[in-house]
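Apart from one protein chain that is not included, each protein chain of the complex appears where it belongs.
In this document, chain identifiers A and B correspond to the written order of the chains, with residue numbering beginning at 1 in each.
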Amino acid sequence: MVEESPMNAQERILARIREALTVPAPMPGSHGHGHDQGRVEVPAPVFAFQGRPVHVARAWLPPGGTTPEEQLTRFSAASAELKTDFRCVASEAEAHEQLRGIADSEGWKRVASHHSALTDAATTALGRPTLFTDGGYVPDDLEACEAGITTCDVLVAQTGSLVVNSRTSGGRALSVLPPHHVVLARRDQLVCDLTAAFQRLEELHGRNWPSMISLVTGPSRTGDIERILVLGAHGPKKLTVLMW
Amino acid sequence: MNVTLFIPCFVDTCFPQVGMHMVRILERLGHRVTCPEAIACCGQPAFNSGYWDEARQVAGKTLHHLRDAEAVVIASGSCGAMLKVFYPQLYAGRPEEAAAQRLSEHTWEFSDFLVSKLGVTDLGARFPAKVTFHDGCHGLRELGIKSGPRKLLEKVRDLELVEMSDAETCCGFGGTFAAKFPMISTAMGEVKCASAADTGAEYMVSNDSSCLMHLQGLLSRQGKPLKTLHLAQILDSQ
Partner (left out) sequence: MSNAAQQFLEAAGTITRNLRHRGLIQTALRKYEVARDRKKSAFNDWSSARQSAAETKWDAINHLDTYLTEFTSKIEARGTKVHWCPTGPEARDTIRGIIRDAKAKCVVKSKAMTAEEIHLNEALEKDGFEVVESDLGEYIVQLRKEPPYHIVFPAMHLTRDEISDLFERELGSAPTREPEELTMIARRALRRKYIQADVGITGANFAIAETGMVSITENEGNARLTAALPRVMITLLGIEKVLPKMEDLALFLPLLATAGAGQTVTGYNTLYGGPRQPGESDGPVEWHVVLLDNRRTELLADPEQRDALHCIRCGACLNVCPIFRNVGGHTYGTTYSGPVGSVITPHLRGLQDWKHLSNASSLCGACTEACPVKIDLHHHLLQNRRNAVGETPSWIERLAWRAHAFAVNTPALYQFGQEVARIVEPLRQRLQGTPLDPVKTWTSTRDLPPVAPESFKEWWRNRR
């Protein structure tokens, strides 16, 4: 077999695609007999994303809440269902107290984190040996840590999710390798739904995206054994969100 | 109205009472009923098997005899779907396309005819028994028939309707599927019958005799007490 250079293969595939697309295919919703939904009214564009107006699916998706209070309630309810330990407290100091409490009850000997205003304050207040992943680390060392403490970019009320990334949350592994992931968040980081979350992410990172952006929804889970829910399949068994 | 009954071969041969009940019900409602004797099949068996030319040999005759009907009423959701949904596809781009389209617009499955076209739900029927309803797939998903039969059954005096958990799950008949893949067809039927039996109903009712033929065949072979009936048989009971 003659070795094809990658460019030839790309052109080959693109040529096949263009050839195939010379015959048009019907628009969806054109099969179905009256009782099937046809074209939908696309909601009016709402905000700019990469300089373009964006179509919002908000009208059709599960709601995230219209006021900050509703959003908090929604996030709280979602967290309960997901078994995320969500604690909304009055102040950063109280969050540190909660963190100390968790560390004591779980007997943390070593934790991992990254440098940021929130995490530096928290790890200092915690006062445990801390591995900081910024600038690189030895994976075995991270594996030995009982908790990974990170910030997040945004939290999503609609789904009970939060977003971490590979640049400002301490790398790709910090939030997923240690068995307990603790997230430090401020109330103003909570948005109503995924559409709003993508908007926030574009504001934060649009000029220079991190190589990984992860929407985390609850602790790690599996239903692979008899469809029975088990937490902590590979990622963290526990997810705690401390918000103030 | 002038109602033209289309009686498919298995109803004609094995379940004539279904047709008889339909005639009586429609005549009681004051409509004139005719039944063209020359046609016996909608052409679905060949169509489903991929032999569309051969299906057209049958469908063409049926289309011809029904082309000017004011209202074609059918006792089966699957034959109804064939005429209403698939004839236009079968004849797309052909000279008969317009006729197929017209026929499609003038064809109804029986329960759909009563409820949607005539606006009738109370036929003055009485049937003291606990029944559960099986939604034939073609009627349900090709023709959108779900609430109609239930509205009709609700008005039947002394009848208790209970829903089975698998009401919308396919019974396993599927036409030639039942003969080509009998073991899968049987397994599906068994699941269906078990779901129906779980309700404690005495009768499993449907608007499609082909489903009932398959389900009753299983129930009889297994000696189960659950009985099957076509909707028309209940609606004509006093």
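Assume contacts are C-beta pairs under 8 Å (C-beta built on N, C-alpha and C of every residue); 3 or more make two chains touch, one makes a residue touch a chain.
This structure is a prediction, so every number in the text was calculated from the model and none was measured.
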With the full complex in mind, choose from B:T107, B:Q216 or B:Q233 the residue touching the hidden chain.
B:Q216
List the chain A residues touching the unshown chain?
4, 6, 9-10, 12-14, 16-21, 23-29, 31, 37-40, 42, 49-50, 54-55, 57, 59-63, 78, 114, 133-137, 139-140, 143, 158-161, 166-167, 170-173, 176-177, 193-195, 197-198, 209-228, 230, 232-236
Provide the residue numbers of chain B that touch the chain removed from this figure.
7, 9, 11-20, 23, 35, 37-41, 43, 45-52, 54-55, 57-58, 61, 137-138, 140-142, 165, 168-170, 172-175, 177-189, 191, 213-214, 216-218, 220-221
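Please note the rule applied: only the chains that are shown with their structure count from here on.
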For chain A and chain B, what's the span in angstrom between their mean Cα positions?
50
